[in-house]
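Apart from one protein chain that is not included, each protein chain of the complex appears where it belongs.
Right after this comes subunit A.
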Amino acid sequence: MKYVLLICADEAVGAEHAQDGCGGWDTEMAARGVLYGGAGLRPPADATTIRVRDGETLLTDGPFAETREQMGGFCLIDCADLDEAIEIASKHPAATYGSIEVRPLIP
């Protein structure tokens, strides 16, 4: 099954860890054959949100929602089931200071 791991953290905490990398997690998961890519994200201040309504394109500076917890990165994984996805996510260093949302992909 395919899942996206949405790596989230409080914005300030996330900025603190922005240059940490993931401490060998990606190498280990790639070697296990479960990691299909992913990336860290620039902070929400650099985001632009786009909506098209009645044919008109509306731009907003910043993220879609102003919440404390912001997505700082994502990974695409392919593994057996939710238990394995939980195990993979819990090994990611960001899980120790932020949170990781595991979302199944629509097949």
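Definition applied: a residue touches a chain if its C-beta (ideal position, glycine included) is under 8 Å from a C-beta of that chain, and two chains touch if they have at least 3 such contacts; residues count from 1.
To be clear about the criterion, contacts and distances are computed from a predicted model.
Look at the chain that isn't drawn here: its UniProt entry, checked against "Acetolactate synthase small subunit", "CRISPR-associated endonuclease Cas1", "Sigma-70 family RNA polymerase sigma factor" or "Carbohydrate ABC transporter substrate-binding protein (CUT1 family)", names it "Sigma-70 family RNA polymerase sigma factor". Of the candidate positions A:30, A:45 or A:82, contact with the unshown chain belongs to A:82.
Contact between subunit A and the absent chain runs through residues 1, 3, 80-83, 85-86, 102, 104.
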